[in-house]
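Yeah, one chain of the complex is gone here, protein chain that is, but the others are all in their spots.
Our next item is chain A:
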């Protein structure tokens, strides 16, 4: 392949470092691609051409001056609009934050800037990261580059679609119940939810604070690992940050790429195969073909039983909305964002209610009401309290499983990208998209989604889950699976018709 946009982030970084390409050439190529196809895909809410090119020019000057550069210097990146970026609009795809320009950077934004990666812009998502399709964005849906009649996943559909459509070699996502991995699966891209607490939440617009985790979106495991190491690591500004060395994910991805998994024990969760949410046949077929490849590489399969996983979905949909109802109380029309009804005739309380009514979309309102219910007197023990107890059982099931296996594998999501409008009428059907990704969030361990094949012409993802701070094994298994594919799935997406 000859085009700049077809190269992986690792290749681009080497080309820039070794003088074969300038960062300005690379960044311009992606900006031109955005101009050519984003009118169709609508992955970006905001494009920062000037800012991206300015960073690129700095990198090129540094290369000319012979300065030492970081591993991804000069490689452009797209950032999910839930991550605050100083001076760049940040809305979490909500009307309540429309026009807000953050006065500070998230820790991961700071690290991207310190790594000299040009920020191309901010990507679309479900409002406040609540959803599995980007249909809940207040600013319109993002289209799946594989089939523009279908969803790109969510909540991080914009980041996944931007990478799948080669508008960015890398992107940042956030994953609370699957918002990095499920979009990765349905767009044929790689996505990783790191161990909770290993990547700073400082400057992420909060959804569910005990679950939210930022992580990389890329076309393959090695690129994801390179970005993982740029953004990961202890941050004293996040009170739940883990003060421990970053797992060696780049080395693990390189080890996996050699195609040797001998001695690696992979767990298959019995309950996933039997449960109410068993995957559709095409997804199972693609997944099982991938599992066969892993076995050929030397992996050993071991069935593990995690009975509490049957209750992960209701547990999650009590804990996450409860935390969200509390976190979203800050949108009161006072300090930032929208204010509605302030005409001198309404009291502060009425203005708050009118602001929140005008500023929040339907799924956000539903979850605020659900969370308020689960936390209200008389129900808190039966709902929120009970969910916290079942969460402990889910953690224990993982811990027990990891006594006998190195990693657990499953399909990433039960179904391929569905068509627009198919699940918006029944929120519960939308929630099922995260059936296999949610347990890991409740446990806190890492999980990645790697493209494994196609069903009905649409990508299918294989999920690899690891123990807490065992992110490296997830990258190793994912890279090993990639090594069995002649062409990366991400490189086989259909060409997109321009604007």
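Throughout what follows, a residue touches a chain if its C-beta (ideal position, glycine included) is under 8 Å from a C-beta of that chain, and two chains touch if they have at least 3 such contacts; residues count from 1.
Keep this in mind: contacts and distances are computed from a predicted model.
Per UniProt, the protein behind the absent chain is "Aspartyl/glutamyl-tRNA(Asn/Gln) amidotransferase subunit C"; the candidates were "Aspartyl/glutamyl-tRNA(Asn/Gln) amidotransferase subunit C", "Lactate utilization protein B/C", "Aminotransferase" or "Ligase-associated DNA damage response exonuclease".
Across the entire complex, the residue among A:352, A:401 or A:478 in touch with the chain not shown is A:352.
From the set A:30, A:139 or A:196, the residue in touch with the chain omitted from the display is A:196, counting the whole complex.
Checked against the full complex, the one of A:44, A:146, A:383 or A:436 touching the unshown chain is A:383.
The residue from A:146, A:207, A:287 or A:443 that touches the chain not shown here is A:443.
Among A:317, A:402, A:418 or A:475, the one in contact with the hidden chain is A:317.
Annotation for chain A: contacts to the undisplayed chain at residues 100-104, 196-197, 210-211, 236, 239-240, 242, 308, 311, 313-315, 317-318, 325, 332-339, 342, 344, 346-354, 356-357, 360, 362, 365-366, 368-370, 372-373, 376, 382-383, 385-393, 395, 426-428, 431, 441-444, 468.
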